[in-house]
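Yeah, one chain of the complex is gone here, protein chain that is, but the others are all in their spots.
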Amino acid sequence: MVEHLREADDLQTQKTKDPGEDTMVETKEWVKRQFYGETIIDVQNLDFYYSKKQALQDVTIKIPQDGVTAFMGPSGCGKSTFLRTLNRMYEIIPGAKATGSILFEGEDLLKTDPVILRHKIGMVFQRPNPFPKSIYDNIAYGPRIHGLRNKKKLMSIVEESLHRAALWDEVKDRLKDSAFALSGGQQQRLCIARALAVFPKILLMDEPCSALDPKASDRIEHTARELAEELTVLIVTHNLQQAGRVSDNVAVFLAGGELAEFGPTTKVFEDPQDERVADYLQGRFG
Amino acid sequence: MTQNVHGHPDLKIRMKNRNIDRYVFFVLALASLVALGTILYFIFAQAAPFVGKLKIVPEEISTVTKWGENYTPTKFLDLFASRWSPASYKHQFFGMVPMIVATALITIAAIGMAVPFGLSAAVFVGEVGPRWIKDVFKTVLELLAAVPSIVYGFFGLIVIAPWVREHFNVVSGQNGFTAALILSIMALPTIASLAEDALHAVPNTYREASLALGATKWQTIWRTLIPSASSGIIGAAILGMGRAVGETMAVLLVAGNSAFLSWNLFDSIRPLTAGIALDMAESVHYSAHYHALFALGAMLLLIALVMNWTAEWFHVRLLRRQGIREG
Partner (left out) sequence: MSNDQLEIQKEQDLMQGRKKRSATQWTAFTLLGIGSLFGFFFLALILYWVISQGASAISWEFLTTAPSNLAREGGIAPMILGSVYMTGGALLVAMPFALGSAVWLSEYAWKGWWLRAIRVGVNTLAGVPSIVFGLVGLGLFVVALGFGVSLLAGMCTLAMLSLPILIRASEEALRAVPRSFREGSLALGATRWYMIRTVVLPTAIPGILTGSVLGMARAIGETAPIMFTATAFMMSNPWPHSLFEKVGTLPYHLFGLIKISQHYNETRHIQYGTVFVLMVVVTLLNLTAIIWRTRVRRKKAW
């Protein structure tokens, strides 16, 4: 679905120095590109209910491919719920229902096989949740689901995933150790590596830094930016500064499950169209 | 049927979402219902033929003569006669009443003795005693509950029965009272443990409010906690009763087992469970006696189930107060 590109500026890459940080962050400006770029997920009129209570109201959004898109909003606004509809993880909750359509790869993912869907859309959770197995077995879990038994191939996938998650150097000598021997930040990167080991197109991150200290958070953010070069990263966060650092586009949900605004991050932060979004941003910043 | 996953040639999707595992486990889960259904079916199916089987009666009352003996068909009400002598020559009696009375006497006496001790233990361990005593207590209760009933029976026979005979001035130590004593020890773990749970479930705010008003700890326990926990405690007592009703080996060895109706706890009496066990060995398959024993079983099952459901009802009330619902 590549649309007219003639009017869009090319991808401008600027290196800006983030206030308060020592690292250089690449901010990609997609000034007009966002609506003409490739859409990877096309959400149309999504409603979501937990039994009788409505958590998402008529959400319509075209999520762009590649880069980091952040989803934010006040507590209980449905941003995590939204994320979980994308990989059908809400199905383990009794009484949860989603109506509308979400187009992905030409099909409505609300109606296709969720097991296959989850091979293409991976997820990292709020609290690190490694399995009670070794580091190696945690990461090899995904490939093994696909029936991969060859030890050499498994090892190469494990190594590659750990590199991509920026964890290889720290654990390369102790792959057989229990995953619980790692610190919180390391466990979360392990979970990222685990999710990457099935080579998804999209990685969902549900407030991945909320249980971590600032230094560990920082590393996760770094990893997210790097991963965004190869796949689409969708991140839910309640931390405005984090959203500013990490994301290219941002979607703001408001209480009740309404999508109030969506656009490039700098644009939304500096000049929000919706008054309530402006209030929200002000309240969090000021 | 296999597609490549984004990015890696070695990973081919093989897994599809099937539902068969759900059905397999469902069928396995039906085992409990099947077992229960089988039990209900067999007990009642073998009890029902009692009506219409033949029993021997004196000449005056008989309606059927066969081979010179006098027989008459059994009726349902025969089960509620006040005499049980299925093997006597002239006139067979199949009355459950002596055994029902015995069960009732022993059970009520047993629970009457067990509840005070169980409750005081629960209160002491939960509210009054030092912190470490709770774990010791729970372990002791678990070990007590683990003792097989025949060991309790043997213990009752060798140790308790002579003691009862001496101190209560009765002819034999094998009587309903000894059985009640043993049963109370056996029911103690259940009652104490559940009562402790019930007390634990009372919210701390009750305790704090009472103490803040100037009540002593004892007054708080006596006037506030125990009444609040009453549904749980009653549930515990009834569950203990259910266990006592179903107990066989212990009472078989110490209750004396005379089949005559008696309202005196210190007489030799025979509860339902012992009645079934004793006669089963000697009854002829498919005779009136055989079916009467299944009828005894049916009666026993009914009583036990009613108690279980009543206890469950109280327990649900307790859970509801905690804000939890069984799902």
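The letters A and B name the chains in turn, as written, and every chain counts its residues from 1.
Everything below uses one rule, namely that a contact is a pair of C-beta atoms (placed from the backbone, for glycine too) under 8 Å apart; a residue touches a chain by one contact, two chains touch by 3 or more.
Nothing here was measured: the structure is a model prediction, and the numbers come from that model.
Student: Specify the residue from the set B:V245, B:A259, B:A292 or B:L318 that touches the hidden chain.
Tutor: Going through B:V245, B:A259, B:A292 or B:L318 one by one, B:V245 is the residue touching the chain not shown.
Student: Among the options B:L141, B:A161 or B:I233, which residue touches the chain absent from this view?
Tutor: B:L141
Student: Check each of B:I276, B:A292 or B:L318 against the chain that is not shown and name the one that touches it.
Tutor: B:I276
Student: Touch as defined at the start, partner being the missing chain; which of A:K97, A:R127, A:H238 or A:K267 qualifies?
Tutor: Checking the options A:K97, A:R127, A:H238 or A:K267, the one contacting the hidden chain is A:R127.
Student: Can you list, in ascending order, the subunit B residues touching the missing chain?
Tutor: Output for subunit B: 15-18, 21-22, 24-33, 35-36, 38-39, 42-43, 45-46, 116-118, 120-125, 128-129, 137, 139-144, 146-152, 154-155, 157, 159, 185, 188-189, 192, 216-219, 222, 242, 245-249, 252-253, 273, 276-277, 280-281, 285, 293-294, 297, 300-301, 304-305, 307-309, 312, 326-327.
Student: Give me the subunit A residues in contact with the hidden chain, please.
Tutor: 87, 89, 92, 94, 115-119, 122-123, 125, 127, 129-132, 141-142, 145, 178, 180, 191, 194-195, 198
The criterion applied here is as follows: only the chains that are shown with their structure count from here on.
Student: Taking the mean of the C-alpha atoms as each chain's centre, how many Å separate subunit A from subunit B?
Tutor: About 57 Å separates the centre of subunit A from that of subunit B.
Student: Mind pulling up the subunit B residues that touch subunit A in the complex?
Tutor: 5-8, 10-17
Student: What residues on subunit A touch subunit B, complex-wise?
Tutor: Within the complex, subunit A touches subunit B at residues 113-116, 119-120, 143, 145-148, 150, 153, 157, 198-201, 231.
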